[in-house]
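What follows is chain A.
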Amino acid sequence: MKSVSLKNIRKKFYTIRRGTVEALKGIDLEIEAGKFFVLLGPSGCGKSTLLNIIAGIERPTEGEIHFEEQIVVSAERKVFLSPRERDVAMVFQSYALYPHMSVRENISFPLKIAKMDKAEISRKVEKAAGILEINEILEAKPGELSGGQRQRVALGRAIVREPNVLLLDEPLSNLDAMLRITMRSELKEIQRELNLTTIYVTHDQTEAMSLGDQIAVLREGEVQQTGTPYEIYNEPENLFVARFIGTPPMNILDMDTINKSRRKIERIEKNKNLNLIAGLRPEDVNVVPEDEGLLKGNLKMIGPIGSESLLYLSVNGKEIMAKIHERTSFNEGDSIGISFDENKLLLFDKEKEKRIEE
Partner candidate 1 sequence: MRSNSRYNLKETKAAYWFNAPLIITAIVFILIPVAGTLVTSFSRDVTFLPSKFLGLENYTRMLGDIHFWQSARFTLFFVLVSICLELFFGMIFALVLNETLPARGLFRVAILIPWAIPIAISGRIWQLIYNYEYGLFNFFVQFFGISDKPISWLGSSFGAFVSVVIADVWKTTPFMAIIILAGLSTIPGDIYKQAMIDGTNFIQRFFNITLPLLRPVIVVALLFRTVDAIRIFDLVYVLTGGGPGGSTNSLSLYAYNYYVTGDFGYGSAVSVAVSIFAALLAAAYIKFGKFKEAIK
Partner candidate 2 sequence: MLSKTDNRLNYFKWLLLAVSVFLLLLVSPNCSSSQKQFTIWIGGSPEEINFWETIVKEFEDEHHYHLQLVRQPTYSDQRRQALVVSLEARQPNPDIFLMDVIWIDQFVKSGWLEPLDNFAKKENFLTGQFFRKTIEQADSYNDNLYALPVFIDVALLYYRSDLLKHFGYQNPPATWQQLLDMSRRIQKEERKTDRSFNGFVWQGAQYEGLVCTFLEFAASMGGGIMQDDSININTPANVRALQFMQNLIQKYGISPENTYTEMKEEEVRRTFQRGNALFERNWTYAWQLHQSDNSEVKGKTGIELLPHAPGDSSVSALGGWHIGISKYSDMKDEAWQFVKFVTSFKIQKEMLMRIGWNPGRRDVYEDEEVIQKMPRVKLLKEAFDHTIARPTLPYYPQVTEVIQRYINNCLAGKESPGKALQTIAEELKQIEKLYEE
């Protein structure tokens, strides 16, 4: 299992309409061996392109990639290893199973190409099938399988080769919600069991939080932040990450809506002379009777989502969301008060949108 390091990866596309588009603007990432690394970002942020570059299907315009110390691709030094030489495996969103081959032939195909002897191949295929519990459907054709089964076969074909790096491009997005959750845990389990260096691309932040040992948030070809799920959630580096992570998204409050509790803000504003903007997670908002709250507002709508419920509040024209566990004693239309613990407040510089520490 090899670590992967990306140095200043840039990728320029020439499109007729928009001229040269820079899909990746200098990516630097370190992925430790055996770790489950997630590339998270909205669609069109270049995460799939980056994955293809790591896999060797596409070439970077600039920059280098190393597996451990071996240079895998370097635009400057004209080095380019084919996917076969990099010994990477990949699972596509569309699973990309060979429709004319049975499941067994699909899984054993890469081994056959690598000219492994027959006994070795069938042994490995049986082992992979065992891990993914797809022994009974080995002789079936992809056309006859369900979504989940096809996904497992694609995974089987990837892990059977014990590759240096396992690459997954939104493999679960075609499954229905229930199946997605079970597959998530299975995927995590298999990754840990085989200690595979895995790079997983997704736009679903809950998936990223639950699967990733490390997460890198991307936006328009730039890394916004890399860190553990905890760091990403609790210490977002900028407004984009803060808003992108967490459902429902963090409330953003400008200074006049929260003038009451200015002590902390005053201190920071004074010694850094920046104008600030504040972010508050819906679960940190407590709804209290009108007169006790720091802010006044009214409760517009209540949306129960299972064990919790979402409260849509409006505070002098601005909409704020709160997430509470137990049922609320207020009902729609009441005027309420809002109070929150001051150090749960996250402060950001308005222009550069960077988070500010004490």
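We adopt the following convention: contacts are C-beta pairs under 8 Å (C-beta built on N, C-alpha and C of every residue); 3 or more make two chains touch, one makes a residue touch a chain; residues count from 1.
Candidates were picked such that all candidates are chains of the complex that A comes from, given by their letters.
All values derive from a computational prediction rather than experimental measurement.
Of the numbered options 1 or 2, all belong to the same complex as chain A, but only candidate 1 touches it.
Against candidate 1, in their complex, chain A makes its touches with residues 52, 55-57, 82-84, 88-90, 92-94, 96, 98-100, 109-110, 113-114, 157.
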